[in-house]
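Written out below as structure tokens is the structure these notes cover.
One chain of protein is taken out of this complex; the other chains stay put.
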Amino acid sequence: MRIRTRFQEGVAVVSIEGDVDMYTSPELRSALSELTGERVPRIVLDLGAVPFMDSSGIATLVQTLKEARPYGGEVRLAAPGKNVLRILELSNLMALFPIHGSVEEALRGEA
Amino acid sequence: MRIRTRFQEGVAVVSIEGDVDMYTSPELRSALSELTGERVPRIVLDLGAVPFMDSSGIATLVQTLKEARPYGGEVRLAAPGKNVLRILELSNLMALFPIHGSVEEALRGEA
Amino acid sequence: MRPPDEYITLSLPSNPKYLGLLREVVGRSAEIFGFSEEEKLSLMLAVNEGCANIIEHCYGRDPSQKIDVTLHLLPDRMEVELRDYGEYFEEGGRSICDEELREGGLGLRLMKSVMDEVVFRPAEREGTLLTMVKYRAARRS
Partner (left out) sequence: MRPPDEYITLSLPSNPKYLGLLREVVGRSAEIFGFSEEEKLSLMLAVNEGCANIIEHCYGRDPSQKIDVTLHLLPDRMEVELRDYGEYFEEGGRSICDEELREGGLGLRLMKSVMDEVVFRPAEREGTLLTMVKYRAARRS
């Protein structure tokens, strides 16, 4: 898994490439904790290149939301593929996260 | 593995997609035997989407050459990737087959 | 033509770095045996979660222990067995099916929601044997 973070219009866009599982999620978690630690108001996770995510990946997403909420931060998911969508669904997370078809749409979407 | 054959400027261009191994090579062999059976004068094998080839794939190439030679037919290899090139090398086949960087180059190359 | 039933077994160190390799084996086997894309994902997810639980709860993240995976491929289903060599059953004598575990976390819930059967029982001599079954939709192959 590879993570790249860029800032665009004040939003942190985190692009993830590869499977997010028990092996790789700690790295994602620390990258995201850094952002919430700095109280970045908006985080967009680009999931377009994530073929698979397991429960530790899901836990990482939920954790990030928990860290962002106290300061009014927002976490959006962009471009999840079929597999990731299904795993979000199975985990009952579809309501928790705003899900967008692409990073651009996630950037445009209102708070 | 998937095989598609098209005719272009009188040349049979056989595009192979996927690994050519003991499991898949019989299908390739019969597709190519059909062409040599019809004495198709020029066959270009597009190997651009072949990540791996084993000794049965190599044997298939050699077999095709053996079938084509008696009637003056020609077999060219196009766009082999790093792995296939290495396996051709290891099998001492680099001299037997004209190898071209792309299908277009293989079509242009002279007899 | 219906495929015969076949076995694939895989033993791996209890190291999370091998989870991807394991998923790949499960996914490829599912493809070879004609499971749909969704069924394939279910199998990959369930086996992943089962192994992650073994790594985490049974071996306490010690990466040098062993996990045995058996894929039993049948015409209408895949039966997956995960076997660990942990102390779980010997120590407490309590089953992983105890009430307390029914309220377990996400991993167990995912396994149960994507598989048709999920059963834990003591393995021979030591450790736990987790059996999961996934039926495939009737296909016109």
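Order of writing sets the chain letters: A, B and C. Residues in each chain are counted from 1.
Everything below uses one rule, namely that a contact is a pair of C-beta atoms (placed from the backbone, for glycine too) under 8 Å apart; a residue touches a chain by one contact, two chains touch by 3 or more.
Fair warning: this is a prediction, and the values are worked out from it, not measured in the lab.
Counting contacts over the entire complex, the absent chain touches B, C. Note on the undisplayed chain: of the listed residues B:I3, B:A31, B:A59 or B:L96, the one touching it is B:A59. On the side of chain C, touch with the chain left out of the figure occurs at residues 4, 6-13, 15, 17-18, 20-21, 24-25, 28-29, 32, 64.
Residues of chain B that touch the chain left out of the display are 19, 21-23, 52, 54-56, 58-59, 82-83, 86-87, 90-91.
We adopt the following convention: only the chains that are shown with their structure count from here on.
Compared with chain C, the chain whose C-alpha mean position is the greatest distance off is B. Measuring from the averaged C-alpha position of chain B to that of chain C gives a distance of 42 Å.
Centre-to-centre, using mean CA coordinates, chain A is 27 Å away from chain C. Our note on geometry: chain A versus chain B, Cα centroid distance of 45 Å, whole angstroms. Residue positions of chain B with contacts to 2 or more other chains are absent.
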